[in-house]
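Reading through the structure tokens given below for one structure.
Apart from one protein chain that is not included, each protein chain of the complex appears where it belongs.
And now, subunit A:
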Amino acid sequence: MAESDSSEDEVAAHNTVGNVPFEWYKDEEHIGYDIAGKKIKKKVREDKLDSFLASADNSENWRKIYDEYNDEIVELTKEETRMIRRVLKGMAPHPEFDPYPTAVDWVTIDKAEHPFPDAPEPKRRFVPSKWESKMIVRLVRGIRKGLIKVDDKPKEENRVYLLWGDDRNLTERHHIPPPKPKLPGHEESYNPSLEYIPTAEEVKKYELMYEEDRPKFIPKRFTSMRSVPAYDKAVRESFDRCLDLYLCPRTQKKRINIDPESLKPKLPSRKDLKPYPTTCYLEYKGHKGPVVSISTDSTGQWIASGSNDGTVRVWEVESGRCFRVWELGEAVQHVAWNPSPELPVLAVSVGQDVFLLNTGLGNDEENRRVDDLLHVESHMAHNEPGASEAIISETIVKWSRDDNHGAIRLNHYKTVSSVEWHRKGDYFSTLMPYGESKAVLVHQLSKGLTQRIPFKLHGLPVSTAFHPTRSIFFISTKKNVRIYDLLKQRLIKKLETGVREVSSIAIHPGGDNVIVGSKDGKLCWFDMDLSSQPYRVLNCHPKDITRVAFHRSYPLFASSSDDCTAYVFHGMVYSDLNQNPLIVPLEILRGHASVNGRGVLDCKFHPRQPWLFTAGADSVIKLYCH
């Protein structure tokens, strides 16, 4: 009673009649309805006489008050009567309530240290704070710069933690189920039928067996359950199970579920990369031995070929007619057409000689000029040995006139394996694959000079090439490709091929990409800006690659191999340096026959059409057109 003087809180209303006037039910038997909708009956009231008698009998009867709402008689307690009395007297119902407490003057001018000022509110209360805005600007800058991080929520501490903290990957460890036990059958019964019981001989036989072969359980009969002994292998089996769990591998290997198709690089469709050579329509027949080398002239009207039968032939590309034949008597190693259109000269390496042949395909004026050039040349070499380079040329190479073919003959001291022209058609390099410093020579046609290259060669040179636009020279040894700057006379780069033996190299017409074919059938594409390691290695041929070639204008390159095939690839080099070259295999060109284990010996692109020439050991040259 003490805590509250609110009478409503004390007793919950028993009645569920609701707050309705009682006159509504004055003449009714009930006073309302309960929660279930049933009538609540009025209690039979004592009549006045009874109540009077009761009050006479019971001195305490005055305490009883009729509660009309709840329809019941409430007996007042002593405290309640006391409270009533106090209320009647006009006092506060609770005696502990002090109506006149000592007033404490909290807000007086005399006592307060900081009295309430009477001054009007200053303006700054209404104006946004300058310093706060400065602070905000600083914070905003900090957030923008990333110095202040707003997104970082405070790390939620795990409310529960692992008591045994060491078992960190406990959640990852999955449940290892025990092996499923075999359900017991009839023979495992304590009292199996007789047919399950082994005979004494059988038991003896079992004992003779190895433990592994012995049946795990031998049925026995017991007359009652009481006589069944304890399971003798209980300890053993639980030990084994523990051992299993202990020795069971702790890490779980997740099987990678990847569609193998998705691992393939997304390559454009071959249809979009047309044109490229696909079908052989023309054959150039006439050689009697394997065609070792072919070369096209700069216009694409003629193609020259050299063969082991000792002849060099010039063919008309469009009709397949052999236009001219030179009999050189010895197996031809390499033919190379001068890239300059005004100088229809063919360089042919035969044994230790290099012939510069006049093809006679230019107009009269050009032919005369070439004749002059090839003629004057020999005199110069003989008559002017004064210059220092000329002395070198006298010792290593002898320039002489060959009147049989109207040609210049450069006699080397070793067998020349290849001849490569510089793009301007004046210089050409010859290669003798012997491990000496004079293995690679550079000749100048117009002056009749020969020079050694001023670089130390590491290993046997295999192939050489001039850069298509700059004065850069590529020398490939069996393992590496070295790139030299001819003007500055120094090594620029070394490309590590990682193949067994390089057989040929080709330079992209842009000059920044090199392909290298190897004798183990691998084709390496180097992006020289990227790295000295191959950008891509294409392991396509089962046999030696004999030659690789780039197309001059189309994004094509090809490789020919001793497996009688030539592969054509799309090799797009983008001018955007960020984009890597795109390499797509396009076509396998077949058709050559294998002779003595050799297949296609050379391949060259037509200089202007997307066509590929292949020279085979079957002494046929084929033209594949788009």
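Quick note on the criterion: a contact is a pair of C-beta atoms (placed from the backbone, for glycine too) under 8 Å apart; a residue touches a chain by one contact, two chains touch by 3 or more; residues count from 1.
We adopt the following convention: contacts and distances are computed from a predicted model.
A.B. asks: Name the absent chain by its UniProt protein name; which of "NADH-ubiquinone oxidoreductase chain 2", "Enoyl reductase (ER) domain-containing protein", "Ribosome biogenesis protein WDR12 homolog" or "Gap junction protein" is it?
C.D. replies: "Ribosome biogenesis protein WDR12 homolog"
A.B. asks: Per the definition of touch given earlier, which of A:Gly289, A:Gly320 or A:Gly591 contacts the omitted chain?
C.D. replies: Spelled out, the listed residue whose C-beta touches the missing chain is A:Gly320.
A.B. asks: Among A:Gln352, A:Asn480, A:Ser594 or A:Gln609, which one is in touch with the chain left out?
C.D. replies: Looking across A:Gln352, A:Asn480, A:Ser594 or A:Gln609, the contact with the absent chain belongs to A:Gln609.
A.B. asks: For a quick check of understanding: of A:Pro275, A:Pro454, A:Pro542 or A:Pro585, which residue touches the chain that isn't displayed?
C.D. replies: Residue touching the chain left out of view: A:Pro275.
A.B. asks: In the complete assembly, which of A:Ser59, A:Thr102, A:Asn158 or A:Asn363 touches the absent chain?
C.D. replies: Of all options in A:Ser59, A:Thr102, A:Asn158 or A:Asn363, contact with the hidden chain holds for A:Asn363.
A.B. asks: Residue by residue, what part of subunit A touches the chain that was omitted?
C.D. replies: 275, 279, 281-282, 299-301, 318-321, 363, 608-609, 611, 625-626
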